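The complex appears here minus one protein chain, its other protein chains still in place.
Let's turn to chain A:
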């Protein structure tokens, strides 16, 4: 059983105990532990169950590559599934629970899957669950969903209480990875004069070097690491970040970094994660290498670990994986584990070496320490289910039908060689080549990711580049090259001298034993997390999945949360072997960001709660809020839909506002309307191109309604244009359209008509605009005094500038309701004062604000169209009987040619009419008019649709507008609209203008 050693542990503090729980069981760890180290120290080797077979799983690695030891962390709102125990730093009060077991970790009924593995081979979903068809949705899927998968999603109503943020940063050289190669690269680049950032994903500098017995300048690596970090910290041009993972490398030197600030020490005042959005001139990936497992039967049993991970636990945390260990390897490096274990007083039963000879410095050192070395051998199978009981040894070149000897042990350290971490190199298109000596893919320095200038902008160094011995000299050279690419000038001092033990070549072993029979291959795990075995990949190859990308998806190899960090190369090798081709011919799957999963919180950053989205407020927003406004979103604005009084329903409030506006006086906050100043000698010509009607003939002091279409002739905005003076116009757009129309104008001016002399300025927010509407509107404004607002002084569709009640104001006499109406624009800063003044002055006149719903009803009663209701991007002005607003004199305007296409001039187009239900009811929104009979697809034949429909308080019944085939020719005809279910609603086609057709009221 795993346990804590009495001595050692370079990263732990024995004086500082920390309490945590695992599946509710209280445990103790030490400050500096990872959760995995603590669990192992507590003898907890079984940490979860596998994805498909629910096999017992324990820790296999010690870092980001861990596939097995995932847990749910935290509780309630803070619960997070699939957290790697190997990268989770222990803190006091940590709560962890294991995943994917039912009903409990130790007794899992679904482990029965394990008894019928042939039932769950590669592609089993597709083969097994195809018939009968209806069973997938109702039987198979629910069962599979219950049994498969890893952690549970947080509860639906859970709300993450933590803070997250993002940050933009810039540097010349970004070094990713703070091992000795990364430290040297950062030092060199900084000494050369570059602005350097250095990120390390763990909490410690130096990477593996201290554990792997590296000597620098004749001393243990720790000393050099400490000095170098200190030097870097003292330099102004260097930023160092621990716990910051390089997550993705993108075009133009854009790199995402994932900093875990308080995961190890929860603090509600600080952000938990910070997403770095770095722009780097040059990027150096010093991301190290990951050890590969060996494929032997039972290599997934808890107690089987990577050899490097095992010595990490011993050296860094003083945790031994067992009392008697067998080391199995195809290389010299794993002997370090045997030596480390023996030095720490842990039993080493033997080193099982697949190679015929092991004569390197490390094997010799192991032998000298009395460790037994078996060469030309492999593991036939692991004994034990929940934990390792022993191993059976066989000849490496055999079929594994018989064992040569049995060894007792309670842990196994395996090493199948190393794979450089090439992910970040590859994200942006860096190419790989197959290294025949090391049997791994490594970055091809001649084919790096290319920047906008065609030159490489990513460099790999250290073991990430495939250097498995000394690395500092090469890291120095790489960094110098990167710095020089940015014209950094100074010459840095020479690098330190790092030494590692000489190693004999490794020997590729992709399957152990090499000719293993089927029953052994069925138990050799490639992908521990997704339960993919050697036999599955071989089956996929036999079934024709030759492309590595296809085989990956068919078998799910490398598709789990670890993205195949351990399984990738082993799987490729098995596939290549099955296909009878060399590994480079098979190639790799695509490496995509992020390197390891990053939190959704970090992606959202600060955008949550009050700052989830910008909310646009008019100068009168606070008044609305304090006076019962029911908000309606209009773009990012909030506008009052209606103002409810206590005890009043929404419907009643709207009706009250409509009646009052028709009878007395209503106030509308129209500040959201777009107001764009278009100015310059060519302004008139420009507006003639933008609008369908003529604007250049408008006289100063006058207003004109106009329509804007896109190039296809479809309506996109409407509004009133006021001519300010000879050179300038004020264009009013819809509330939602202001930004778009402003951008549209600039697009034409900058890209097409760049030589026209026109300026546009978006003045939307400069003014509070208030519509004063109703028969008593003039009476109220005259009380304020200061401007002649008489019928003659300010005729309909005129505007004047002046001082109204002391406010500098522009008064537009325009009406969207059919009533006498003035829209008054005052500076936004005075909007609230002006509004208050109107309310106070108009009290005895029955003044009352109204919301957007009343606005809609008032305009619908008058037959005015609304962009977004009567239009949907497929409607041309002619559909809305707006031919009068389309100039026949103008040679051209945007949309003119579009309107002349055959489909646009078809007389059968659906055209605007009013609709009146026979029973007075309100037609449903968007209801389709249906005709008897079916079309070729056996669907009902439609002949129109409702575009606006309301209860009209003025008329005491439902009113509507709609687009109907040849509608205006069919006045008086009764047509049928589809209601809920199969009901039909009869409605008569009528004139859309119901209220004051002659326009006398707005013209008084």
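Everything that follows uses one rule, which is that a contact is a pair of C-beta atoms (placed from the backbone, for glycine too) under 8 Å apart; a residue touches a chain by one contact, two chains touch by 3 or more; residues count from 1.
The criterion applied here is as follows: contacts and distances are computed from a predicted model.
Here one chain is missing from view; checked against "Peptide/nickel transport system substrate-binding protein", "Monosaccharide ABC transporter membrane protein (CUT2 family)", "Sarcosine oxidase subunit gamma" or "Aspartyl/glutamyl-tRNA(Asn/Gln) amidotransferase subunit C", UniProt names that protein "Sarcosine oxidase subunit gamma". The hidden chain makes contact, of the residues A:807, A:850, A:910 or A:995, with A:807. Across the entire complex, the residue among A:436, A:543 or A:606 in touch with the chain not shown is A:606. Checked against the full complex, the one of A:21, A:106, A:219 or A:270 touching the unshown chain is A:270. From the options A:28, A:759 or A:988, the residue with contact to the chain not on display is A:759.
Panel shows chain A; residues 163, 165-170, 239, 267, 269-271, 274, 277, 279, 605-607, 610-611, 613-619, 636-637, 677, 679-681, 728, 757, 759, 761, 763-767, 806-808, 827-830, 832-833 of it touch the chain omitted from the view.
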